[in-house]
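Here is the structure we will look at.
Note that one protein chain of the assembly has been removed; the remaining protein chains are unaltered in position.
When the chains are written out, they are named A, B and C in that same order, and each has its own residue count from 1.
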Amino acid sequence: MDALTNISTLHYLVVGAALFLLGVIGVLTRRNVVIVLMSIELILNAVNLNLVAFSRYWQGLHGPTALHGQVFAIFVITDAAAEAAVGLGILIAFFRNKETVNVDEVNLLKW
Amino acid sequence: MNPVATPFFFYGLAAIMIIGGVLVITRKNAVHSALALISTLLAQAGLYLMLYAPFVAGVQIILYAGGIMVLFLFVIMLINIDRSMKERQFNKQWLIGIVAAALLGGLFISVYTKGKSLFPDGRVTFVESGNTQAIASLLYDPHTGMYMFAFEIASLLLLVAIIGAVVMAKKRI
Amino acid sequence: MGWLVDYITSYLKTTDKTPGAAGNIFWAFVYIVAVFLGLSVAVIAMNWLERKILAHMQVRLGPMRVGPHGLLQPIADALKLLLKEDIMPAEADGFVFWMAPLIVVLAAFTVFVVVPFGPTHAITDMNIGILFMLGVSSLSVLGIVTAGWASNSHYPMMGALRSSAQMISYEVAMGLAVVSVILMTSLNDTGTGTLSMIGIVQAQFAQHTWFVFKFFPLGLVAFFIFAVAMVAETNRAPFDLPEAESELTAGFHTEYSGFRWSLFFLAEYSAMIAVSSIAVTLWLGGWLRPFPNLLNGPTWDLVFSLFPGVTFLFFAAICFYNTARMPKHPLFKIQTIGLAGFGAVLGLIGLILFVPPVRDRVGDIFWFCSKVAAFMYLYIWYRGTFPRYRFDQLMKVGWKVLLPISLAVLVLTAIAGFVEAPFKEWLHQVL
Partner (left out) sequence: MTDPHTLTPLDLDTPEKTFLDANELVINMGPQHPATHGVLRVILRLDGEKVMGLECVIGYLHRGVEKIAEHRTYTMFNPYVDRMDYVAAVSNGLGYCETVEKLLGVEAPPRAQYIRVILTELNRMASHQLWLGTHALDIGAITPLFYTFRDREEILKIFEKFCGARLTTHAFRIGGLLYEAYEGFEKEVKKFVAFVKPKIDEYEELLTTNRIWVERTKGVGTISAKDCIALGVTGPVLRASGVKWDLRKAQPYANYENFDFDIPIGVNGDTYDRYLVRMAEFRQSLRIIEQAVDGIPEGPVMAKVPKVMKPPVGEIYHSIEAPKGELGYFIVSDGSTQPYRVRVRPPSFVNLQALELMCRGQLVADVIAVIGTLDIVLGEVDR
């Protein structure tokens, strides 16, 4: 029971890994581009959770100001914002031309 | 202040996250997926609070849930989802995708079971306040800030993203 | 049972912390219930006041029938809304349609977790208080967008798109105005500012000025930007385009009725109170009474602590005056008695507020609430005076006027904070 009730870094890592896997499955299997983009957000969030959990672990070792993981998490969030803006911009441009949101039909470069 | 009922909140929030994640990748309707993703993000903000990262939690709420997800919902409303809802939801490589994900999952499990001793319980209680200030000093302080350059690069990235999004989404420039 | 009593009383002995910060679940729960009830009462009172004040601005009387001077009208309205048929359009997305008002209400109420009604009178004091408030109040846009989408109808859809664009646009200017205040909090010996709501008020106390008067006119301009942006954030006149009645019938809640609609109503008013409390906390000294540094000492403390009671007695006197003016007719008997009873209740509350232990504790809450009430009056005033902006003009005001000004204010505040101390020193030497 102690392993379950005593929440340690590993618990967060497991949650992060599960979320990462869900994101990977979503990216690999869904056809709807919007949901693929959302799955990418899931992956980024899984990474963020790991980063913050490691940051907590690192704080335990190096004192409360060792927050490098959290800083990285903030950078990842910034990145996610940029990614979402550009991704959705591409999506809109694509939708305007082909009137579909299916990844399967994004085959303009294939011949 | 010591956190109250830690396992309860941890398992509750983790369950919301995982269920939300499952819903994101299984729902037909993109709006439902987005709502599930929002619940995942908010639960994750709760986990950040439990990890003594209030600033990251605040950024998560204000930027992810309040900003990025609104953008997602906005775009979902702009595009016609009725048609895509009637079509096949999963692509042709879904089996390969699942297998690949399962392999990755196996890798994770093996890593975590083997490397468990690497992560002892690192919990220490310390004053919660000062988190924001510590992050700020890491980001901006001329002496201790080692991420200032990265921060500037991030702002440049955002600028590029803004211009790129405008260029791509605008009908006529 | 003894430990429970100890647990409860232990908090009262350490009175310098909020229940959340002290980690006392019982008192946190009590505060949550108190804030929730107080908020509901405030929304009900606001409903009545808005109709009455607006009516008197427009040379009419407003509600007069239900209760004396329509005092029971909000209750009658609430009953009507609860008993109304709850209509869901056949083509609506049921789950999302059901979720949307809940999201809005949750966002509007969760904000009050960090609102400081006094140095110890808050549910909790968060390290990231103002960030939390801005973040959570920005979540309500999700509810509005989903409400518009789930209704599956053109007018709600347009209302939702308008409102999400509007709220996101004005959040930018709002956030920058807030940042300039956070810069001001860092003007102390250690040079570190704070995001905590309580910390911001304490910084104003320590710097002997409300931030609205700090670096005149920079604080005032930032406050003005926030005051405009907060009206836009809450979708109130003159920025009520998302629910513009004459254009979009009712905007995003066109298809809502009954209880669900009343949830939107509740959320709108509590969001108004929430953003007003942010403005009061950040610029108008929060719970601080007027001139806390200048007029200090036990005598002034006593004088200012009499204000709450006097205010209630004043309201009671108004009630009694109007009771005397009631028509002397058997038909008005119940109304007259009701008004007198209402006055008596107000008077009783006023008298209770004179009791010393109560007097010392409610002073903060009184000042905070009266400042918020002034903002509420402004909201009503705007509604009575202004026509509605058009959408492109609204965007123009947000992006081309408020955003550049708030950026300039932010930079100038930073410069002013930087040169303030050397300048004072130089001034000292010169004189």
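Everything below uses one rule, namely that a contact is a pair of C-beta atoms (placed from the backbone, for glycine too) under 8 Å apart; a residue touches a chain by one contact, two chains touch by 3 or more.
None of these values were measured; they are calculated from a predicted model.
Touch with the chain omitted from the figure is made, among C:95, C:300, C:354 or C:391, by C:391.
Within the set C:28, C:78, C:134 or C:237, the residue that contacts the chain not displayed is C:237. Mapped onto chain C, the interface with the missing chain covers residues 54, 57-60, 154-155, 158, 161, 237-238, 240-241, 244-247, 249, 383-393.
The rule we apply is simple: only the chains that are shown with their structure count from here on.
Interchain contacts link the chains end to end along an open line, per the touch definition above.
Using CA-based centroids throughout, the chain positioned farthest away from chain A is C. If you average the CA atoms of chain A and of chain B, the two centres end up 5 Å from each other. If you average the Cα atoms of chain A and of chain C, the two centres end up 36 Å apart.
Chain B has residues 55, 59, 67, 76, 130-131 in contact with two or more other chains. None of the residues of chain A touches two or more other chains. On the chain B side of its complex with chain C, the touching residues are 1-2, 4, 29, 31-32, 35, 38, 54-55, 57-59, 61-62, 65-67, 69-70, 73-74, 76-77, 128-133.
Taken together, the chain B residues at the contact with chain A in this complex read 6-7, 10, 14, 17-18, 21-22, 24-25, 27, 30, 33-34, 37, 40-41, 44, 47-48, 50-53, 55-56, 59-60, 63-64, 67-68, 71-72, 75-76, 78-81, 83-84, 87-94, 96-98, 100-101, 104-105, 108, 112, 116, 119-124, 126-127, 130-131, 134-135, 137-139, 147, 150, 154, 157-158, 160-162, 164-169, 171.
Listing the residues of chain A that touch chain B in their complex gives 4-15, 17-32, 34-35, 37-39, 41-42, 45, 48-49, 52-53, 55-61, 64-65, 67-68, 70-71, 73-75, 77-86, 88-93, 95-96, 99-104.
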